[in-house]
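A short write-up of the structure that comes next.
Yeah, one chain of the complex is gone here, protein chain that is, but the others are all in their spots.
Up next is chain A:
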Amino acid sequence: MRASGYAALGAATALACALAGPAQAGKANDTLVWSTDREVAVVDPYYNNTRELVIMGHLGWDALLFRNLETGEYEPLLATEWEWVDNMTMDITLREGVSFHDGTSFGPEDVAYTVNHVVAEDSGVLTIKNVNWMKSAEVTGDNTVRIHLNAPFPAALAYMAGAVFIVPEGHYDSAPVGADGKKDYAAVAPVGTGPYKAVDVKAGEYVHWEANPDYFAGGPKGSPAISKIHFRTLKEPNTQIAELLTGGIDWIWDVPKDQAERLEETGQITVANAKTMRISYMAFDVEGTSGTDVFTNPKVRQAVAHAINRESITRNLVGPASVVIHAACHPDQFGCTDDVPQWEYDPEKAKALLAEAGYPDGFEFDIYAYRQREFTEAVIGDLARVGIKAKLTFLQYRALRDLVWEGKAPINHMTWGSNSIPDISASTSHFFSGGRDDPAKDEEVIALLKEGDTTTDPAVRKEVYKKALSKISGELYWLPMFTYAKYYAFSQDLNFEPTSDEIPRFYAASWK
């Protein structure tokens, strides 16, 4: 290249440098920028079931109730009072003086419209389980509404606080009709009553929120302290860290353990490890449909359980907030208990059990997984120490779920987040009520869970759930592994407290 060519290239680079824009995040701009690796295209809590929208759901919308994480109690949010008329009917009195982001007043018609829309068969709501326990809602007065259930549903308050967000009456009526003739409800612009309102959305890139100046005072969410909250998609974890270090963003999570420790060492970033509602488990092919009948033998399942050092995996790979679990549920969920048969790490006992089962030299099998390969590799290492050779097949989630449903996985190492619902019906009942995810289809367990899921007496629920959990862990249909923990990394200017339900409360964050 000629000298003039190099000069031109140098000039172009200099120009490019000059054009580099300033970072928009941080205390100076009163803008909290948080980032994850997922694209957000739809800003609606019913038509986007990603974790990002669970978080944004609490930013932009309000539910009828609020769950106090410290006490575990339900407090008034859009509802001020609620009362069970019978075990399938609830009367609710609503808060007054609340308005939506578009300026319209909030009232019972909005609650009735929201409920009746989401429970309709053609609503297209993505997580139908969150709402299909309700049958309908009706306005009963100027400030009251009645919700009818399809069947007794003791976890109703948990779902009402975490998954049923109220939209204004007629909100989805303006949805455009797609080429297939169906209404595209996800295309409707977001409107809620929440502490922040969405002001700019670019599908797949960002969602910008601004504090709602008319947000009602005296509510459990408080008043927004930060003017703007921006969400931005950054796929690559290293890029997220680079932007965090240079002030381009203020908050990230899912930071790998080694990177989190290094970030902490820089002294520029606050790093926290907090538990989540996600659990890890290994499900056995107890019916022998996967092409090997080795796991139909309880002694083999026990050998596997004794061979795996779950404490070591949580301590060395997952993070300090992770704990080993012994029951097929999250310890924070109502009805969950660790007072069930437990399988301690004891490789010698594992070898003895293998010999008793007729496999003194171990055996080979395929283990399936889709998330955090290193966790499953640690399991494989532990199994190898007692002579069991596990070959890892690592698949995408949707491919693995197909195989699990077809009963083709001898052991599948999976995870479950319960949609952050703090009730056992969102975890154990999902997996052991006889559906396609149920590895055992144990009639006794199915009956116990059905009783627990439809009884409103908390003491009875706890009792029957304990029996079901004891049978599941005793028979080792599952080997419950551990709770997931997440590393959070955020600006030192930020007052932020991670919560155990994996829903960051950005509306409660503030600058130092």
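Everything that follows uses one rule, which is that a residue touches a chain if its C-beta (ideal position, glycine included) is under 8 Å from a C-beta of that chain, and two chains touch if they have at least 3 such contacts; residues count from 1.
One rule holds for everything that comes next: contacts and distances are computed from a predicted model.
Considering only "Ion-translocating oxidoreductase complex subunit G", "Integration host factor subunit beta", "B(O/a)3-type cytochrome-c oxidase subunit 1" or "ABC transporter permease", the record for the omitted chain gives "ABC transporter permease", by its UniProt protein name.
Note on the undisplayed chain: of the listed residues A:32, A:234, A:308 or A:353, the one touching it is A:234. Among A:148, A:262, A:315 or A:401, the one in contact with the hidden chain is A:401. Touch with the chain that is not drawn comes from one residue among A:117, A:351 or A:430, which is A:430. Per the touch definition above, the residue from A:29, A:87, A:104 or A:132 contacting the chain not shown is A:132. By the touch criterion stated above, the residues of chain A touching the omitted chain are 1, 5, 9, 12-13, 15-21, 39, 41-42, 47, 49-50, 124-129, 132, 178-180, 182, 184, 186-187, 203-205, 233-236, 238-239, 242-243, 245-246, 248, 395-402, 415-419, 430, 435-437.
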